[in-house]
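With one protein chain held back, the other chains of the complex are shown just where they sit.
To keep things simple, chains are lettered A and B as they appear, and every chain counts its residues starting from 1.
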Amino acid sequence: MKLAEKMRILAASVGTIAAVVAVTASGPVQAADKEQFFPALVYRTGAYAPNGVPFANGYVDYLKLVNARDGGIGGVKVTFEECETGYATDRGVECYERLKGKGATGATLFQPLSTGITFALTDKAPKDKIPLVTAGYGRADSVDGTVFKWNFPLGGTYWDAADILVQHVGKLQGGTDKLKGKKIALVYHDSPYGKEPIPLLQERSKMHGYELLLLPVTHPGVEQKATWLQIRQQRPDYVFLWGWGVMNSTSIKEAVATGYPREKMYGVWWSGAEPDVLPAGDGAKGYNALVFLAPAGQGQVHKDIIKYVYDKGQGTGKKEEVGEVLYNRGMVSAMMGVEAVKRAQFKYGKKPLTGEQVRWGLENLAIDAAAIKKLGFDGFMNPVGTSCVDHEGAHSGRVQVWDGKKWTVTAGPYESDLQIIKPIIRASAAKYAAEKKIPARDCAKDASS
Amino acid sequence: MLYRENGQFKTSYRADQQMLPILQDRMFMGLLLAFVFVGAPFVFSDYFFLSILIPFLILSLAALGLNLLVGYCGQISIGHAAFMSVGAYAAYNLVLRVPQLNFLVVLVLAGLIAALVGLLFGIPSLRIRGLYLAVATLAAQFFMDWTFARVKWFTNYASSGSVSTATIDLFGFPINSPVRKYLFLAAVVTVFAVLAKNLVRSHLGRAWMAMRDMDVAAEVIGIRPVYAKLTAFGVSSFYVGVAGALWGFVHLGSWEPLAFNITLSLNLLFMIIIGGMGSILGSFFGAFFIVALPILLNRAPDWLGIDMSTAMVSHLESMIFGALIIFFLIVEPQGLARLWAIGKEKLRLWPFPH
Partner (left out) sequence: MKRNRNLIILFAALLAGLIAPLVTGASGAGFYTEVLLGGLMAGVLYSLVALGFVLIFKASGVFNFAQGAMVLFAALSVARMAEKMPLWAAMLLAVVIMVALAFVIERLVLRPLVNQDPVVLLMATLGVTYFVDGFGQTVWGSDIYEIDLGIAKEPVMILGQLFEGGILINKDDVAATAAAALLVILLALFFQKTKTGRALRAVADDHLAAQSIGIPLNRIWVIVWSLAGIVALVAGVVWGAKLGVQFSISQVALKALPVVILGGFTSIPGAIIGGLIIGVGEKMAEVFLGPVMVKAFDLAGGGIENWFAYVLALLFLLVLPEGLFGEKHIDRV
């Protein structure tokens, strides 16, 4: 290559770098003032896309519906922007930094749909005064609002999920005391997500005397032969599956290959959607999983989404996929965020709200049965009511089974046992507060202000 | 014309051996440092600091460390993120267990611990070479990933396996805002870059280069391969370990073993190859390229006003990123640092062609 040519390329690269600096240095652009901005951290590509896509579609479709049907939240238009994280923590943090300042009042709240990203953002959100909503995932100890002021694991945590699963298999045995001497294997995604339920399962194991087998599966989870050989050797009475993405369907396939009965497999609510069972075909028949707030199916709100969004050609995904498990979960997650803004508008007025104001809404959320019906979520939502001490608001779950064609709810609702969970939450939150040197909040004083 | 060393006579050995012998280089470096420490905090937004400059500075340090090993000593490593994780977890445990230590001391100790581990994984280099060694270094990568995920002591028995750190306090001065983080990092990186620049001009650096150019010949002229190769692994791991500690404490704040996975290792290797092997400056170019390019590609459609689905943007990002890497390798296999050198050559004559 000639020198002159190289120089031209050099000039071009210098120009590009200058452009990067110029554009990125300019920072986020301020937009119109009468809008409420919802950032959407999504993953529509990579190893976890099969699960990330339906959730993101549900999330975004609901925000579109709020604009199309209600004209926004209390007259304030909802805007949103997606940012692809690929389920990677560093990209998630970059997305957060990118989107936190957008909109008239900055980001309303973040829902990263990744426990790893949640851990990273838990440090950053308090400084930027933006609430972090992690419906059904994230840090289980962040239920404690006195330490985790900005985290909201609305509707359930992994500790609730693990507790409910133990309750369920106990009931099948004819009482949790009958679990003595039984074996339960936890097949988990080797990340903070998969490790979260372990303390609770160990606590319960001490109480009931069952043996807990811990079988980690390395990201992304396509290589599970050894795991299932161990299951074949140990013959546990139940297998709890804590997987995500392609790991779930692989687990079910390996269970088929090693002859482990699917009826004895119980997935957490992140291992119980259509992309997890469909690839395993008939082999998935009889596999069980938890339901998080909304099961699969369609109700009033789906009719609205079809009418206001899809029939106008505004749909994000495929029309047939409206009403799938993860779609519905994305929708419910978006709805809780929108309701928090509504709640905060009562206090601060119908105008674009800051993250700090929305945080108040999240902490005083009261979605009761009547509100659920009014929103069209009848059958797809449980009442959620939060407070300063309890950032979760609901502790129940149901069990569903896959019959080869669809998910059917078969048992529940179960309430998780707060007697067991609360002390673990306290201890874990206290440890975090000590590590981070966070002073405890006084809820009585905060509530009055 | 602008860049001409005519008339700059060296009258002493000292002058001949200084780091930047040419006046214009010294002026440029002075201006650059002035901008980095004085100008930059007023110019850039918080987003630019947090998403680009802070990762860029830390990864330049890591790339610099890797470059000492690969570019100067010729030993390829595809597992260097492992030593970053050693540095990060060492720093975490030092801060946790000996809280009265100053963070700068912690940084150095974390680097030393990483250097020890690096020495250990450098031992196979005495027997294996080339691409075999490269793949063998992956053993470090996977073994360290596993160790920090499994041995509970390293993560202080955290149930999730994720650790988090408190804000660094430096002589009563908390490093908490983006600008402060940036200035702290810029200072650390400057010091380490100057050290590296001098190190490669020393007898150690020359021994490494001899080893890289032809190990058998180097041995014949009296360079001990054990000494040269292991010091390269040690020093390189020290740099990378310090970078790992900074990555954990300053950039991430809380992390899990996955934060130091093989993708990071490969990215470090990309940085030195795109930037230029055997060049201190190249490490910086490469780090900037690898940090900024994906973000730029990801955001470009938005700035250009092209409406595209998120999935499409990421796929395009991946494709263009791959294509650009190949393009740069074809245009200049010696890396961006070489282009820079060619640029300087051109400036000597500019604007007159002869």
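Note that a contact is a pair of C-beta atoms (placed from the backbone, for glycine too) under 8 Å apart; a residue touches a chain by one contact, two chains touch by 3 or more.
Computed from a predicted structure; not experimentally measured.
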Check the options B:A149, B:V163 or B:V291 and report the residue that touches the missing chain. B:A149
Among the options A:R44, A:R139, A:K264 or A:H391, which residue touches the chain absent from this view? A:R44
Absent-chain interface residues of chain B come out as 70, 76, 124, 127-132, 134-136, 138-139, 142-143, 145-146, 149-152, 161, 214-217, 220, 262, 266, 269-270, 273-274, 277, 311-312, 314-319, 321-326, 329-330, 333
What does the interface between chain A and the hidden chain look like in terms of residue numbers? 44-47, 49-50, 53, 190, 195, 198, 214-218, 220-223, 225-226, 229-230, 232-233, 245-246, 249-250, 253, 256-259, 275, 278-279, 281, 283
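The rule is simple: only the chains that are shown with their structure count from here on.
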Write out the stretch or stretches of chain A touching chain B in their complex. 1, 3, 6-7, 9-10, 13, 16-17, 19-20, 23-28, 42, 44-46, 49, 53, 56, 82-84, 86, 89-90, 93-94, 97-98, 101, 115-116, 119-120, 122-124, 127, 139, 190-192, 195-196, 198-199, 216, 219, 428, 432, 435-437
Tell me, which parts of chain B touch chain A in their complex? 43-48, 50-52, 55, 96, 149, 159-162, 164-166, 176, 252-256, 258-259, 288, 292-293, 295-296, 298-299, 303, 309-311, 313-315, 318, 331-332, 336, 339-340, 342-343, 346
